[in-house]
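What follows is a short report on a single structure.
For this view, one protein chain was removed and the others were kept in their places.
Up next is chain A:
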């Protein structure tokens, strides 16, 4: 368990976001700064953050919509609204009045501490099963790339992004996501081949761990 509190800061104003980030970091917090509600929802659902500070008026998805969505999904960690207005929406843990005062932040960091995380249990035989599936998967990925079967390559990279991450290979998961994204954006085949080469290297490393 880490003793650093991890915080999501959602604020679309560049200047305010940087200022708030510095203020929170001065309290020892690790800050993930995002510029809209959609990014905040996505990050919150990773369950890697202890507190969410949310501006209300943001593009794409505003702070109230993002909070409502998270609460609907059972997200039970603290979510604070940051606003100069009076916020009455149900679901916020509290409202921090803008401009934020140092005393308010101090109180926030006193009230909340890092949440102990629940470790994912991975049975050795399951890990073995995952690792044993990789050579065949690599063959399938290469074959799809040679045949320029992009939909199937996208499906396989999507699956791999999820499973590699769950089994403790975040770099392979991230690379598989990049490959998937490149395929979705119909990137040139050289870009796709580059991601696949890098992914193959990471899978090779995993198999020889």
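The rule we apply is simple: a residue touches a chain if its C-beta (ideal position, glycine included) is under 8 Å from a C-beta of that chain, and two chains touch if they have at least 3 such contacts; residues count from 1.
Just so it is clear, contacts and distances are computed from a predicted model.
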Inset, instruction - For the chain that's not shown, choose its UniProt protein name out of "Two-component system, chemotaxis family, response regulator CheY", "siroheme decarboxylase", "Fumarate hydratase" or "ABC transporter permease subunit". - result: "Two-component system, chemotaxis family, response regulator CheY"
Inset, instruction - Write down which of A:60, A:171 or A:191 is the residue touching the left-out chain. - result: A:60
Inset, instruction - Consider the whole complex, including the chain that is not shown, and state which of A:3, A:76 or A:209 touches that chain. - result: A:76
Legend entry - Hidden partner chain, residues of chain A it touches: 37-38, 41-42, 45-48, 60-61, 69, 72-76, 115, 117-123, 126, 129-130, 133, 155, 158-159, 161-167, 170, 173, 177
